[in-house]
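The complex appears here without one of its protein chains, the remainder shown in place.
On to chain A.
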């Protein structure tokens, strides 16, 4: 139950003024600029774009500055801004084969056609703090070598040619959009992928890890992980043809998973897929593992009762803006709710103390009433948060 409470305006104004001052921090330290965040905290910017579901590095950097580095708060700001934009349309599905790859590795084929390029990776660093970064200084230029001119083929296409891997059905129908129509279950794979790509990195990572530890294990190999820039094309009605309207950096992960066969089909590898805005490889690998776990029904596998197989559990808890909205609302005033609980418990104690043998039916009925009231409030709030977030 919500009752409007007035007052506290002055306190709120003062709190926000102090927030602005604390955001700035020690004034004797140089202020951080939005371009500095965009260029030097790029992986934070990428995460805000991926989970905020809006590719715009300048806006994401601004959101990070405004939120004092609280990335979920920054994602909330981006989601809120996104709702103000008119949508011009949907793109032609991006062609990741045409990617200009900064990084491209395969855990399955050493001699992958097109080669393996490490790119600017943290892998193989010693994870020792580098105190040289405390001092400002010039960075030596990275090495260069002669680049191939050709497109880099997907490794999956080689397995596909041999029929060793389950094929993906190509379709150009407009996919459903969970930012326009509330997510309903059972969800089709396109909706699951949309939900996973904008889901919380930590949550998706935890779910993926659970499959590796044995909760619906699906034995994933990273067939290919590629990071780079792809053009985005859209059909323009006034022109009558499609043009490139920009280019985005994405991370793509394709996994090859345990084979399966049926009475009609010989054993085949199956696949999981991850595609995320920016350089976000932990997220892309996690997404591919969770995508694969959620496909148990369409691949004719058993439901092992594992959390990662439960699409209601995964999809309804992956969104950190919905989650934080409902979680954090319990710190806001619930005076009337709590007052009723307080009166109830006092009444129960009075009754219990008055009667040496308390009447069981009053005891049974009352807590249940309290519980239902609480659930009703709980149910309505995520809806409100969602409206605000979308």
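By our rule, a contact is a pair of C-beta atoms (placed from the backbone, for glycine too) under 8 Å apart; a residue touches a chain by one contact, two chains touch by 3 or more; residues count from 1.
The working rule: contacts and distances are computed from a predicted model.
J.: What does the UniProt entry say the missing chain is called, choosing from "Hydrogenase formation protein HypD", "Peptide/nickel transport system ATP-binding protein", "Transglutaminase-like enzyme, putative cysteine protease" or "Phosphonate metabolism protein PhnG"?
T.: Not shown, but named in UniProt as "Phosphonate metabolism protein PhnG".
J.: Among A:72, A:164 or A:245, which residue is in contact with the omitted chain in the full complex?
T.: Of all options in A:72, A:164 or A:245, contact with the hidden chain holds for A:245.
J.: With the full complex in mind, choose from A:147, A:185 or A:354 the residue touching the hidden chain.
T.: A:147
J.: Thinking of the whole complex, not just what is shown, which of A:53, A:67 or A:322 touches the missing chain?
T.: A:53
J.: Based on the whole complex, identify which of A:28, A:125 or A:173 touches the chain you can't see.
T.: Among A:28, A:125 or A:173, only A:173 touches the chain that is not shown.
J.: By the contact criterion defined above, which parts of chain A meet the unshown chain? Give residue numbers in ascending order.
T.: Missing-chain contacts on chain A: residues 49-50, 53-56, 58-59, 82, 85-94, 96-97, 100-103, 110-111, 115-121, 142-148, 154, 156-157, 168-175, 177-179, 189-191, 193-194, 197-198, 231-232, 234, 236, 238-239, 241-248, 250, 252, 254, 271, 273, 275, 277.
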